[in-house]
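The complex is shown incomplete by one protein chain, all other protein chains being positioned as in the whole.
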Amino acid sequence: MQSPVNPEEMEKIFQKFPAMDAKTAEKMVRDLQDVINPRQVSKDWAVRVPYSRDQTGGGGSKVNDFRVPDIVVMPDSAGDVSHTCQIALKYGVPVLPVSTGANVCGMAVPLARGIMIDFKRMNRILEIDEDGLTCTVEPYVTYARLQAELEPKGYRVNVPGAPNSASVLANCFFVGDKYFSSKFGYGPMEIMGAEIVLPNGKVIRTGALATDPIEPDQVLEYVAGRHPASQQGPGRVCVQAFGPDMTGLPYQSVGRNGIVTKICIKIYPLTKSSRILIYGFKNLKNLTRCLAEICSREVGYGGIVNGPCYSIPALTNSNVDAEKLMKIFKNPLKAFLKTFFAFLKNPTLPFRKPFREVVSGMLGIRGRNFTMEVFLFGTPRRVDLDTKRTKEILANKEFTEEKPGDGTGMAKHMFWAYEKDAKPEYIYKVFQSLGLKDFRLDWLMRMGKMWDYNEVPARIMRKAAGFLLQSPRMPFGKMHWVFEIFLDVLRKAGYPGIDEGNWSTYINSGSGAHYACLEMDIIYDPKSQEEKNRAIQILMNVTTQLTQKGIYFPHNIGLARDLIEQMTVPKIWELTKEIREAFQATVLGPL
Amino acid sequence: MILYPKTRSDLLRIIKVASKHKIALVPVSSEWDFHGSTVTDGGAIIDLRDLNRIEKVRPTFDGMSIDIEPGVTFQQANEHLRSQGYRLLVPLRQPPQASVVSTHYGKNPVLEANKYGYHQDWMILTYQMAIAKGIFVGFGSEGLETVGEPGDYPYSPRADLGRMFLGGLGSFGIVSRATVKLKYNPPKYDYLFATGENLSDLLKKLRDVTLHTDAGQTVLIADPKILASYLAKSRTELEDYWNKLPTWTAIIAIAGTDEYIQTEKLDLIDEAASNSLKLDENIMNLDISKILGPEFRLTDNIGSNFDLAPHIRIEFYTTLGRLGKIRAAANNLFKLHKIEEEKIGFMSNSIEMGRSYFCEYDIYYDGGSQKMDPDSLPNVGNVNLRELYEKVYKTIIEAGGVINMPRNPIIADLIYPRIPNYYEMMRVLKYCLDPKNIMHPRAVFAGRGGIEPKTVQITREVV
Partner (left out) sequence: MTIQEKDIEAIKNAALSCIKCAFCRQTLPSLTKSNRFADNCPSGLYFNYEAYYASGRNEIARAILLNEYPLQDSKQLQEIIYSCTTCGACEVNCRYISDTNVLPVRTTEKIRAFLAQKGMGPLPNQQKFAEYIKTNNNPYGESASRNSWVKDAAIPDKQQAKYLYFVGCTTGYRLKNVALATANILKFLKEDFIVSSQEICCGSPLLRTGQLEDLGRLIQHNIDLIKQTRCKTVLFSCAGCYRTVKKDWPEILGKPLPFKTLHIAEYLAQKVKKLKFNPISKKVAYHDPCHLGRHLFPNQVYDQPRLIIDRIPGVERIVLEREKDSTLCCGAGGGVKSGMPEYSEYIASLRVEEVRAKGADTIITACPFCIRGLRDGAKLEAKNSGLKEIEVIELTELVFQALEGK
């Protein structure tokens, strides 16, 4: 790593910008309203304040920690966005777009103030192309909405680890991991084209969105000659084009290199059969070795890993129930006694196959720190073969020294949407017999569709609702020692309950076994600024230590980003800076 | 002038000198190019064949990748990998002597695209490029300057620079090292075949079949002329195949263990039956499987068969829904120029279960060899091949075909005027990396170089 930058540079990352003066704001609003509907441009403080936080909790405990934008614009089209950029450039004012604000790196907060572009009005699914298997959507289309439109047509989108209230466009461009990334890749591998408004207001269309034989570079509400929402005619071609692919410009920049107003992504056919397998591991190295093998051998759509602070809250409906379930997992005698007395009321229960499957599944993953979910999709024959292949990998001593716990019986009924003879009511019966009073059948039914309509990542925040993470990318082989460093940092910081499992992780392949993300999560009480500061400190500490050992962190939190990049990837930082200056992105996106 | 750097430092030194004296540099690795992308108008050729080190092979748990220099060929790499159970996916229509780096950096298609289409544009994970400034820049995790090994994550933190420069054909810089994805070497290949008179009908059925089964490494459809180029060892054999083979033949290649192959085969056959498509284990009693086998490991015949039937290649991408219109337009053009059917070959390779198709027209001419000067190409029908090349590409583009890589100024000038804002943006990028326009000026930018950006300096007040 380069030696630390000079103190002046260091100061820059904490810089704060004052509010725009009233006169300038007034002038800018008028200029914006020349093109944009006046109701959709506002400098009212009550309209601006809500943009000061994103999923990281944004600034400090104060609302206006210098992170409130000066003006908010709600565009209807790329034309409105283009006009906004041109006005902003004229005044030298930053512009930041936001769709759902579900960003975990403080990037959806206007760190440099200026104009906030809120995409809520641009929420159309413009095209579902069944020939080229793509769809084209605007920024405010969420995964849930898109999946709901695709399913009746026999398609799916690759659902992310983020809650499905997240924007498809924003998640893909932030290189979001998806559940089936092992097969289909991360967001960028699925992006076939984009419409981008450059900082100078020019609109370009890239890749599959540029290949129509129509007037070049027109700013259109939807591509001319195509019918909105459903398309049976000639489709979009899924290759990177033309030559150097400018689709790469907005990646991970969250609107700071250019503002994306349309995205064309791949969609996939629904399969005839599916099955979700769950296995529990005590040792992360064993697990990642198996997972690397599963992903590299193209078994199903790959798999993911969850730590305890993910799994338990995900399965339960309240903190109280989560604590109960944790205790039960640790104390099987207690569990047995609880269920025994419950059976006295319903003696035929243990004789029923689904009940036994659920219980054996729970026993399978009991006491294991990590669970691995494997996603099998395909023809029935293929799903059966992949089930066999998975078991062979898990039984292979070359890959694992421990015998993984088999939670598949529980997975079958929990994720009822993926197995034909699933009986989710048995999950309910078992949980009720364990004394989980807040467990509701209707909520359980919702969770069963998790791999298509993901709500769980939001639910894992149930504990205290403060949630910060770092998510480096690396091959599977490094994860076990990287994670040990993370736990060590937590222990040294006095974080409570480390040995009791008060931590969490999430692992997902990005593309086969080539790279994966290892998410390190810290849960804190967001009402306590002290706890939040400590959480940030821990993560910075972890990031520094691991970067020095060659671990790559492509996402860094908001203000610290520039400094960390300058220190760790100096040549890329330098080149990117030059390119951003060339496009005047440094004016529109200084931080 | 031709330069042969022996090490990466040599490469950097050459670039520094070239930059100082404003000498254009054209990188060449293995000379296997059908579009003149390594032709130069003066300047110097940097022949990278001696930069052929295989630096590292990472097993599955460590990222399943290989670090190679640009001179490494598919043959060299796959021979090296065989004993470890890995392989590189072989390219479509490129011989084993082709450079791995320039094949993938040039966005050439892979043979097993039906299954691996998801990776087709992403075979290179990270790479290092020598740029006009005289420095190496690594993209993605390759750019991490720390003591440990950074892993192979493609995406740079603030923009996907790797993606933006990939396909530059040397116009942004010269790739000096790349990390490429490995796959496991399947124990066995097996094949199913289908034939038909009507291309659209056959393709449609095949698409439905593979889409609903997710089966098949490769689904390749070819007419007799192109299929023959995979099979024949001599001109006589070639002509024999031209006469014998069906109008259209589809090859579905399946790979894996016996059990895996059996599963996919049964799925394909069942699905084909419900689509009124007949799949056979052989065609016309020709033991094609035996011949095809080596082709999937190392595409030997493609290269060595060029001289049996010299041709120019017109390559494009399309979807099934567009193909009919494109072919109709191209056929009209061929008719207009009185080009006989025997002079035209066509093939199509499915990408990702029929999401898209790589298509190729081969236009055969008499005499000549691969290394002919483009300006000396003969006539076919009533038109010169060079002129025909441009006309066919124009027709295809206007009918909706996609050319993913403008491999020469002819194609570049057909594409970029249609997207002027995009092209302007590329040229600004070119200027950032190569203000003196020494890096392969002809490629992509057709000699025009970069545009100096106009920037406005604005200082904002801070607290």
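To keep things simple, chains are lettered A and B as they appear, and every chain counts its residues starting from 1.
Simple rule for what comes next: a residue touches a chain if its C-beta (ideal position, glycine included) is under 8 Å from a C-beta of that chain, and two chains touch if they have at least 3 such contacts.
Keep in mind it's a predicted model, so treat the numbers as computed, not measured.
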Contacts of the hidden chain among displayed chains: A
Touching the absent chain when the full complex is considered, from A:L96, A:L111, A:A144 or A:I267: A:A144
Absent-chain contact - pick from A:Q55, A:Q470 or A:T543: A:Q55
Which of A:N158, A:T206, A:N454 or A:T505 contacts the chain that the document leaves out: A:N454
Which of A:G79, A:G101, A:G201 or A:G364 contacts the chain that the document leaves out: A:G101
For chain A, residues in touch with the removed chain: 40, 42, 44-47, 49-55, 57, 61-64, 72, 74, 100-102, 118, 120-121, 123-125, 141-149, 163-166, 317-319, 440, 442-443, 445-447, 449, 453-455, 458-459, 461-467, 526-527
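Operating definition for what follows: only the chains that are shown with their structure count from here on.
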Chain A and chain B, separation of their C-alpha mean positions in angstrom: 33
Interfacial residue positions of chain A with respect to chain B in the complex: 1-2, 15-18, 66, 89, 92-93, 112, 131-133, 175, 183-186, 188-189, 198, 202-206, 210-213, 216-217, 233-253, 256-257, 266, 269, 271-272, 288-289, 292-293, 296-298, 377-379, 381-382, 385, 473-478, 510-515, 547-552, 554-556, 561, 565, 568-573, 575-576, 578-584, 587, 590
Residues on chain B engaged by chain A in the complex (per definition of touch): 58, 60-65, 107, 115, 117-122, 125, 135-141, 143-169, 172, 181, 184, 211-215, 259-260, 263-264, 266-267, 317-322, 325, 351-353, 355-356, 397-400, 402-406, 412, 415-422, 424-426, 428-429, 431-433, 444, 453, 455-456, 458-463
